[in-house]
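For this view, one protein chain was removed and the others were kept in their places.
On to chain A.
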Amino acid sequence: MYAQMVKSTGDAVKSREDMSDDERHFQDKVDANIKVEPRDWMPDDYRKTLIRQIGQHAHSEIVGQLPEGNWITRAPTLERKAILLAKVQDEAGHGLYLYCAAETLGVTRDELTEKLLSGRMKYSSIFNYPTLTWADMGAVGWLVDGAAIMNQVPLQRTSYGPYSRAMVRICKEESFHQRQGYAIMMKMAQGSPAQRKMAQDALNRMWYPSLMMFGPSDKDSVHSAQSMAWKIKINTNDELRQKFVNETVPQAEYLGLTIPDENLKFNEETGNYDFSQPDWDEFFEVLKGNGPCNTDRLNARRKAWDDGAWVREGLLAHAEKRAAAKVAAE
């Protein structure tokens, strides 16, 4: 999941009796699966929560380019390089779809960027882990994009129209990302002993951070209850995590790789795999900014923003000058 621990009102979901007429009308619409569009009336907290969620999602797409961008110049073949480049370009596109969706709620692009760069808005914890070998490109596509898809597919049905439409586009493109990652893993897993070892090592390092992507259990969270009532969150974190584990275990078996969890076992009774939780203390440390790459990631984004300032300003000045000249000529 690309948006973690998004706070909503912090209050329990209002009963129908406690709602104002506007709020009741709004909730009826959401319940009837009628999309909310930008200029429709919506509760302030719905708007604020969505800006936080979509913004965090967009930031994750943008920062998510960095760990993979790290390998573009070092891809083993020209074909792999072209594929990785296309994938990273897609992530930029996904970030842009989402920023535009957030902007329809009344926040500006500059405000969102500024909040990311100042650390006031977060991005997914997963991108604060390093990508050390080429096999990590496989593991990221397979596991990280796989986990993202788990969350994004149901979000296509979210109540906010622009967000839903962005998710539809993203989901169409995302499946390529997971498959190209798995294709890398297959190649590595069938390769030399050193390559197999590299693939296993990538799985070992990425497994628990991927499970963290769904966020800690939120079955008792008031924030999640409100978000679910508004249909901006469709499943609980635990449901999605379980689904991800169930789908991923056979894929790892096919590769002949071992998931680094001694407690992983199919449970006949529930029909699910039992598995170990990730280290949630580590997760909160990473969110606080103490992960292995937090500083690098934000510095890279700040540098890109600062270094691009003259281009943004120059192009705008040029456009304004030309527009003025055109008016004068008329």
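By our rule, a contact is a pair of C-beta atoms (placed from the backbone, for glycine too) under 8 Å apart; a residue touches a chain by one contact, two chains touch by 3 or more; residues count from 1.
To be clear about the criterion, contacts and distances are computed from a predicted model.
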| item | value |
| --- | --- |
| Among "Septum site-determining protein MinD", "NADH-quinone oxidoreductase subunit L", "Phenylacetate-CoA oxygenase subunit PaaI" or "1,2-phenylacetyl-CoA epoxidase subunit PaaB", the UniProt name of the subunit that does not appear here | "1,2-phenylacetyl-CoA epoxidase subunit PaaB" |
| Selected from A:45, A:90, A:201 or A:296 as touching the chain missing from the view | A:90 |
| Residue of A:74, A:109 or A:219 in touch with the missing chain, whole complex considered | A:109 |
| In chain A, positions touching the absent partner | 37, 39-41, 86, 89-90, 93, 96-97, 100, 103, 108-110, 165-166, 169, 173, 312-313, 315-316, 318-319, 322-323 |
